[in-house]
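Taken from a larger complex, these chains appear in their original positions, while the remainder are omitted.
Here the chain labels run A, B and C in written order, and each chain numbers its own residues starting at 1.
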Amino acid sequence: MAFAYHETHRVRFAETDMAGIVHFSNFFRYMENAEDAFFRALGLSIHMSIDGRTISWPRVHAECDYQAPVRFEDELDVHMWVRRKTRKTITYDFAFRVEDRAIAAGSVTAVCVAVDGETKEMTSIAIPELIDTKIDIAPPGHGVPAGPRNQDPTEQ
Amino acid sequence: MAFAYHETHRVRFAETDMAGIVHFSNFFRYMENAEDAFFRALGLSIHMSIDGRTISWPRVHAECDYQAPVRFEDELDVHMWVRRKTRKTITYDFAFRVEDRAIAAGSVTAVCVAVDGETKEMTSIAIPELIDTKIDIAPPGHGVPAGPRNQDPTEQ
Amino acid sequence: MAFAYHETHRVRFAETDMAGIVHFSNFFRYMENAEDAFFRALGLSIHMSIDGRTISWPRVHAECDYQAPVRFEDELDVHMWVRRKTRKTITYDFAFRVEDRAIAAGSVTAVCVAVDGETKEMTSIAIPELIDTKIDIAPPGHGVPAGPRNQDPTEQ
């Protein structure tokens, strides 16, 4: 069983915006990419067929706190771990860093669904055993400490 | 002074993913688009020059709760209002609907910064008067009620 | 029958990159958006069910010549017309302008396919009559003249 994953991501040109930094929406893609790689490392997929059903993981919640901007060509460390599991959902926490700087901290809750092949309707289901037995909850206190923030942009 | 904005968005093909629904990261772009249109309706811009300084609004927090999927060609109502203002930040709340269905509810906190023309470094600043005097906080209780959710995908 | 479509697009913040202009890849999304709106105006959809089959239009060719940069909040005119139709394909040409400035000229060839509900395999098919009878080829010479280019960036 596994409860954490780490990957690095080199910031791409198209991910920047005219303010010269990574557009904030991309952090949600980075989170999904880590979740995707975590599943693949376990021999699973975030969109796979089990017993003739298509299993997928739409999000029911996503959030991110941004601590410092990240720029083109920066190498971003993406740390991910499982904070919570219920019968139908998994909650992942994320810490983003560039070297020793805290960049962002995020969280996503995804719900397990079966997708109807014809209608594309989604029905939430219990996490299939094949997946459930491979994913564990991280021990309390796990996670990269947020570290000294360079500045608090909201301080007044 | 204004404290709310509404726009509609027709879901584009490229915004869908292989699960047949809008990719969740796009809701954060929809939020920014509404904020952008809100500023423009006030004769402002979310990236503008004031007194020789480039003023921009990076996010310090963004979140979204997803209640029901939205699909290609759906017409999405995006309701936005100002929940909170501090000396340097604005917090916007969002309700997304398709007809009478609740789709998602989001929130974003943006901080006012001056961007250095040379180094692109960002420094948080007090909201310039030109902007501050045009944006008000919504009265308590403002906002589109979340309405009956079609289903709670996380109920167990 | 129709052979042309026009829409405007206000450039969004997330569509810019750190060079301060719209990222070039977005023009291909603008092209698809116009094609999508063209179909919808005809009571059709670029991804629809006909006689129980899912009909879609993957691209077999796409190209764009960029003549001048376009920036945040610019209002882009997107002119589209049908240059060519074969039994299975449609080729659209595009002219992008901001006011009287030529911005870009593009072209896309899409092939009509049936998508298998189970396997997602795509098979090219003759354009269904429902669609074929509504879309005509533009008369020779149709199209927005490219106009005086502000500068030729490749001249030597």
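The rule we apply is simple: a residue touches a chain if its C-beta (ideal position, glycine included) is under 8 Å from a C-beta of that chain, and two chains touch if they have at least 3 such contacts.
Given the structure is predicted, the values throughout are model-derived calculations rather than measurements.
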Same sequence throughout, 3 chains drawn here; counting the entire complex gives 4
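Everything below uses one rule, namely that only the chains that are shown with their structure count from here on.
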For the copies subunit A and subunit B, the interface residues, called same if over half of the numbers are used by both and different if under half, are same
Chain whose Cα centroid lies nearest the overall Cα centroid:
B
If you count the C-beta pairs in contact for each pair of chains, which pair comes out on top?
A-B
Just curious, how far off is subunit C from subunit A if you go by their C-alpha centres, in Å?
34
When the C-alpha atoms of subunit A and subunit B are each averaged to a single point, how far apart are the two points in Å?
22
Where subunit B touches two or more other chains simultaneously, the residues are 29, 32, 47
Parts of subunit A lying in touch with subunit C, wherever the complex brings them together
13-14, 16-18, 20-21, 23, 25, 71-72, 117-118
Interface with subunit B, subunit A side, in the complex: residues 18-21, 24-26, 28-29, 32, 47, 56, 58-67, 69, 71, 86-89, 109, 111, 113, 115, 120, 122, 124, 151, 153-156
Spell out the residues on subunit B that touch subunit C in their complex, using ranges where they run on.
12-14, 29, 32-33, 36, 40, 45-47, 72-73
